[in-house]
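Below is one structure, written out as structure tokens, with a few remarks after it.
Here the complex is missing one protein chain, while the rest keep their positions.
Chains: A and B, in written order; residue numbering restarts at 1 for each.
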Amino acid sequence: MDRADGAGLGAAMAGHVALFGALSLGLAAAIPPKPVPPPSMEVEFVEEIALQSATAQPSPQEQAAAVAPEIGRVDEAMPAPAPLPEPLPAPPPAKTIMPEKPAPAKAVAAKVKPETAKAKPLAKAKTEALPTAKSTKPEKTAARAPRIGKDFLAGLSDPSPVTADTPAAAVMSAVALADIQAAIKRQIQPCADRQVNPGPGASRITVKLNLRLNRDGSLASAPRVVSASGVDDENSRYEKRVADLAIAAYKGCAPLKGLPDDLYRTAKGGWSNVNMNYKLPG
Amino acid sequence: MKIGTMRLGLLALLFAIPAVAQETAPPATDDDAPLEVDIVGGISEPMPIAVPVMPTPAATPTAQGDTVSLGRQVAEIVSNDLRSSGLFTPVGPGGLPAVSFAQVTAPDLATWRPMNAQALVQGFVRAEGDGDLTIGCYLYDVSAGTELTRQGFTVAPANWRRAAHKCADAIYARLTGETAYFDTRLVYVAETGPKAKRVKRIAVMDSDGSNHRFLTTGQSTVLTPRFSPRGGQLVYMTYADKLPRVYVLDLASGRQRPLVAAQNMTFAARYSPDGRNILFSMAVAGNTDIYRVSAEGGQPQRLTNAPGIDTGGSYAPDGTRIVFESDRGGSQQLYVMGGDGANQRRISFGGAAYATPVWSPRGDVIAFTRIGGGRFRIGTMTPAGAGEKLLTESWQDEGPSWAPNGRVIMFHRTAQGSGKADLWSVDLTGVNERRIPTPLDGSDPSWSPLLD
Partner (left out) sequence: MRLKLLTHAALATALIASGCAKKKPKEVPAPPVATGDAAGGSGTSDGTSGTGADGTVGGANLPGSRADFIARTGSDTIYFNTDKYELDDANRATLDAQAAWLAANAGVRVTIEGHADERGTREYNLALGDRRANAARNHLAAKGVSADRMTVISWGKERPAATGSDEQAWAQNRRSVTVIPGG
């Protein structure tokens, strides 16, 4: 190899290296950095529909025990024998119970509750008067801290003695309210989904249907249309039909099952008296 | 301290109750505040409905066949009518379990629930002593287990089909909220022959195509027949005298007379909703305007006086306004005026040409033919000209006519090239576009009112 060859070879190699380097750098710039995964959110799966005891109060005194979650299952609605265009599958039991924050693990549920309590002062204000009907559900109360002993959960304040002393009327907390609403809705939804839209503008009508239920979930009296909103000149001919659909939606999935007995009738209302606000989608 | 807190809590409870009560309806007692549950659900699909054969309490021969066979045919008419509306998927009468006469008023809903039917039609056919037929009709909500409606009709045997249509109407009205339209007749122009020299005849038939009858011989070209509001007369245009003009034909007697005495071309005639007047177009010295004349005859009154072509007048159902088409602005557009011709103002601004307007019997929209992009399409808009909605898409769909319930529109569709025309109908929402079978080709359909 003579000089010229060598010089040429060297230049070629240098050129190759430079090109390679430039391309690599270019690629490096082109490949975006791996995105950081979003911070995971902890979700607590709660199926409890239970009375809420004294958690939320404005007083520094704490709760905790109230946290004793007893899983009260709500049966899925009995599916229609031969469902028509696929009814919506019942949503999985998972749900967040905290309107403003995701409910963290049970351990800190107690801590979080007061905050939500503040968000709903009305509801909380009364949880001072407490829960009890637990007496009818021994397994639930067994898990409750108060039964076990004041000092069982160190760091947590004593539960209100009223718990043990007062067989007070059950009250409906926002949590329980939301749970009951969801449970009723879940059972009626598949039947609502089968109702046929009669015509243009019918979707604007909302019918309020009052249902009085017995403790076994059956109707105590005929459903009563309380009111209808969204009715105008164009859709007024469908008003009666939408009321029919609301009644058929309820009756198709009646009787409701698995609603907790202790929430049948509370000072804050219960599922003995339900206003079903029904409308067609769209 | 705890006790003090408790008292505070109880006091708070007392104040809280009224606050809570404001969120829901005021409860009768503290324990009865209703729980509000919001439910949104439903489908926009045809409703499955079971229509089994209708039994008869006693098999009786009649001039129209025995009551057993009529019971099946009535169920078939009901099933076909409901299917034709596009809002139902009827099941049966074939293939369904037999229903006994007793079950008609006491259905065994457990049998019907597994069949996917949301509603159930039961009925019976009974021959009366005087030869009339009674057809009873019951409608049940299968899931709610309730009777929704019942109707009975006693008819001369020749009218048994009308009773079946009335039964279908009762079911349709109860399950949709609309008013009825199956018990109606259609008038249209039956067409045959080569494109350059079509033979056209006026024909009438039931809304389901039965009882078809020609009213003219085809010797003269006939166009645009329309029913009077009570269904006893037709106005139509014919070239019979070599003078194209409108005639009024009385269906019962077969007698007819020219609409007006004038020797000018008259066309595009249409009754007012109260049957007292007839709108029409007349060409005088090369200009076409809209006129009105008493249905009894007499001197016409001129309603428009513009240099353009004004034609296609149609009354609003309350008779106070008229929609028409005019090209006074350079292209065919829709205009609305008072019943006496006052305040003529344009309502169509959709970027195309608009023609053949027809006011819905419900008054809520106006149907029209939209001319644009080389196509004619059927559409609707509000009387203010808003909310334009196109219902069909084909080469040439024109000449809409409303069913008396304002829910279904009939029109004719012409094929490109051959010029072959057929009758079609479409739902107000644009679904259920379907051809209406006719023995020959058809155009210019017009729907009768609901027969009384």
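As a convention for this text, contacts are C-beta pairs under 8 Å (C-beta built on N, C-alpha and C of every residue); 3 or more make two chains touch, one makes a residue touch a chain.
Small disclaimer: the values here were computed from a predicted structure and weren't measured.
Every shown chain touched by the omitted chain in the complete complex is listed here: B. Of the listed positions B:122, B:272 or B:288, the one in contact with the omitted chain in the full complex is B:288.
Among B:194, B:254 or B:351, only B:194 touches the chain left out of the display. Contact with the undisplayed chain is limited, among B:141, B:183 or B:398, to B:398. The missing chain, though absent from the display, is touched by one residue of B:84, B:311 or B:448; that residue is B:311.
Mapped onto chain B, the interface with the missing chain covers residues 194-198, 221, 223-224, 239, 242-244, 265, 267-268, 281, 283, 285-288, 309, 311-312, 325, 327, 331-332, 355-356, 369, 371, 374, 376, 396, 398-399, 414, 416-417, 419, 443-444.
One rule holds for everything that comes next: only the chains that are shown with their structure count from here on.
For this pair, chain A with chain B, the centres built from the Cα atoms lie 46 Å apart. Of all residues in chain B, those touching chain A in their complex are 2, 5-6, 8-10, 12-13, 15-17, 19-20, 24-25, 27, 30-48, 87, 113-116, 118, 141, 143-146, 148, 175-179, 364, 407, 428-429. If you check the complex, the residues on chain A that touch chain B are 57, 59, 61, 80-82, 84-85, 88, 122-123, 125-129, 160-162, 177, 180-181, 184-185, 188-189, 191-200, 202-203, 210, 226, 233-234, 237-241, 244-249, 251-252, 265-282.
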